[in-house]
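One protein chain is absent from this view; the other protein chains keep their places.
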Amino acid sequence: MGDLKLDLDLDALGSDMFRFVEELFPICRSITGEGIRTTLDAIAKRVPLQLHEVPSGTAVLDWEIPREWNIRDAYIKNRAGRRVVDFREHNLHVVGYSSPVSRRMPLSQLKRHLFSLPDQPDLIPYRTSHYSEGWGFSMQHEKLTQLPEDEYEVCIDSTLEPGNLTYGECYLQGDSKKEILISCHCCHPSIANDNLSGIALATQLAEHLQSLELRYSYRFLFIPGTIGSITWLARNEDVIGLVEHGLVVTCVGDPGHPTYKRSRRSDAPIDRAVEHILRHSGQEYEVRDFSPYGYDERQYCSPGFNLAVGSLMRTPNGEYPEYHTSADNLDFIKPECLADSFQLYLHVLDVLENDRAYLNLNPKGEPQLGRRGLYPSVGAQGTSSTLMARLWLLNLSDGEHSLLDIAERAGLPFVAVREAAQALLDGGLLAPVSGSPVP
Amino acid sequence: MGDLKLDLDLDALGSDMFRFVEELFPICRSITGEGIRTTLDAIAKRVPLQLHEVPSGTAVLDWEIPREWNIRDAYIKNRAGRRVVDFREHNLHVVGYSSPVSRRMPLSQLKRHLFSLPDQPDLIPYRTSHYSEGWGFSMQHEKLTQLPEDEYEVCIDSTLEPGNLTYGECYLQGDSKKEILISCHCCHPSIANDNLSGIALATQLAEHLQSLELRYSYRFLFIPGTIGSITWLARNEDVIGLVEHGLVVTCVGDPGHPTYKRSRRSDAPIDRAVEHILRHSGQEYEVRDFSPYGYDERQYCSPGFNLAVGSLMRTPNGEYPEYHTSADNLDFIKPECLADSFQLYLHVLDVLENDRAYLNLNPKGEPQLGRRGLYPSVGAQGTSSTLMARLWLLNLSDGEHSLLDIAERAGLPFVAVREAAQALLDGGLLAPVSGSPVP
Partner (left out) sequence: MGDLKLDLDLDALGSDMFRFVEELFPICRSITGEGIRTTLDAIAKRVPLQLHEVPSGTAVLDWEIPREWNIRDAYIKNRAGRRVVDFREHNLHVVGYSSPVSRRMPLSQLKRHLFSLPDQPDLIPYRTSHYSEGWGFSMQHEKLTQLPEDEYEVCIDSTLEPGNLTYGECYLQGDSKKEILISCHCCHPSIANDNLSGIALATQLAEHLQSLELRYSYRFLFIPGTIGSITWLARNEDVIGLVEHGLVVTCVGDPGHPTYKRSRRSDAPIDRAVEHILRHSGQEYEVRDFSPYGYDERQYCSPGFNLAVGSLMRTPNGEYPEYHTSADNLDFIKPECLADSFQLYLHVLDVLENDRAYLNLNPKGEPQLGRRGLYPSVGAQGTSSTLMARLWLLNLSDGEHSLLDIAERAGLPFVAVREAAQALLDGGLLAPVSGSPVP
């Protein structure tokens, strides 16, 4: 059976991922441009990453690759020449994809381009204008309301020009061509949970898996949100049929409990696997149905593809007050939450890698376990669940129930049933059912 | 799409229906005779109504049309010549289908023919003797117990003779021959909720629909209970196969909350449609399973027909204390309850008329709504549910999900999804699936 090395040093893992988030935090990312390139270069130092550049204007499904956006500086200066809003202080101050501006204007005119959060007056909101030309600044509401009448100098030193959309792909070859897709968006500027947490977890997962023997092949996508998955889907119609399972990784570092959003199919193997792992995780969790709002699962689960892709997160997008503000920062995410999320992902993959059906070779009556040394010695730790896992396996291994089916019916964790299967295989009581279930 | 003019003036509607109940209230109806003819004539002044007369003795399924019953007067006089029970005071005083009587008798003998409600001593019960010959008087229990010993003159000036069973049928031709059956019983004397409320609602519904463009044809049946539906079924075996959906209208004017009794099939489209409308009605309601006791749904849902006919009522028969007594009168029903029931019926028909499947013409990835002006402008009232309805429609319009399926999965009201479908049709993003689902 596949051994995914589930015995983890969670402290070290959490620190590693957190440090990677720290490294990437200052970069001003957008859906195109140097920020995402720099981010992908950092990932590429850790895992094998193929970079793709797709020219502006390329048609991708119903969309078109936009012009590339880059920014060097931006500010609002008062008449006295003091920067009252400064991109160099926080890259959220500039609305993403703002066109270049260099003008003077009175406060009243400027205000049409200023965005703030009246209910969270000390936070800078994250705003973008990807698909409609314009410019703007985001700022703290308390600062905005105190701006005096004045003539302001507005400067956005950006370019919005033909260029490329950039994304990265890390492919790990397994025994089968059937693959598991792990996708995360990399287009947000200095925002920690959404989605540097996802980038760090996906990178760490690829690192962890790359030296292991794998049943499935794995494809990790590091892409700008929406346009990135649309671009990848448009360019990979031949690969799409190989995707058996998938997860969108986002918001995995906050202290909220895990949340799983099912795939559109709602009862795909990935849905069953994640729900099983969460049920046995010993912590509070939530499972919710698919909805066509969220991140790139919207594209993977569009009806023309209908991939079995869910999203395993902690607190979902839009449901924590720090979401899409300057408060989604390095203080908001926790190394131990990153590590816990990582562990859940790895256990889900353990299910996908090892779930298959076996055949009880002595299906009539119970085989005599004692004579084979397979009756756990009384009094040993975990006797009862070890014995029950073996009895359930023997009882349900009629070729129609996979290990996960059996774990679910027995109310036992997958790992216990997988270990029981190994013992019974070693004892000559089980045989794998050929070709079951994939790949 | 079909426009059922859902934008109603509920006050006017409620008053109209209530006035019609008032008009019909004094008539002494039974399962045959002049009372039901007069009632049908009044309905015929409002909607096109075909009247049917079926001769006594005609075999209908397992039954036979009974003799026609008519009554002019009835009373119990004491020796002093005073009417102590008087049909002219309340037509419930006479047991329905009482044979003619003209006799003198002592109290002890008379009492065998007197019916009252000991637990509701001030009410006159509604009793009938349709299928076993006999006679009787109903009266207030408190009055009955005070009758002094005396010789009483008993007179029931009725006739029970070969004649006809009468019923009315209002047929509205739609695009399809497939039809929706709306059935109400018209055989109770001065009882308001059961079922003048149903007669008024069905009549108003036919009036409302008759000028509209309809996908389905509609058949409204105004019939005596049990024998009427049996008669109609016996005479219309060729039509029965065209009935796609149906509702029995009864007890729709009382202040109780709406109750839906499912068809025998229990998951027919009519069942799903009514349950959907009730779930989104914003009021308390109850859905209960089919049971072979109630009104004419018993006949429509008998196993030889098994029509998809449920019953949408307010408080069901037998479950309010005024039921089948003189207290089920004009004080008991409310114009606003009639109007609310009407509105529920019309929304149910809106679902039936407009539910069909569409095909997303850009099924791969989400189409770019912004470029087509289909991304609702931020901040507008209802942005979020408008957007969500469009996203759900696009996601599930794979030809296998109808608008109602989508509304149910999205948790949105049908009307929101129907409006979204119109917008996406207009935007060229959807196409109807031919022939889906009916007719």
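By letter and in written order, the chains are A and B; residue numbering begins at 1 in each of them.
One rule holds for everything that comes next: a residue touches a chain if its C-beta (ideal position, glycine included) is under 8 Å from a C-beta of that chain, and two chains touch if they have at least 3 such contacts.
Computed from a predicted structure; not experimentally measured.
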Check your understanding: Where the complex has a chain not shown, which of B:25, B:63 or B:375 is the residue touching it?
Key -> B:63
Exercise for review: Determine which one of B:4, B:47, B:233 or B:415 touches the chain that has been left out.
Suggested key: B:233
Revision key, fill the gap. Considering the complete complex, of A:40, A:274, A:394 or A:407, the missing chain is touched by A:394
Revision key, fill the gap. Filtering B:38, B:99, B:159 or B:302 for touch with the omitted chain leaves B:302
**Study point:** chain A, residues in touch with the chain not shown (by the definition above)
**Key:** 360, 362-368, 370-371, 387-388, 391-392, 394-398, 409-410
Review point. If you put the missing chain back, which residues of chain B would it touch?
Key: 61-63, 131-132, 226, 229-230, 233-234, 264, 289, 291-293, 298-299, 301-306
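One rule holds for everything that comes next: only the chains that are shown with their structure count from here on.
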Review point. With chain centres defined as C-alpha means, what is the inter-centre distance between chain A and chain B in Å?
Key: 54
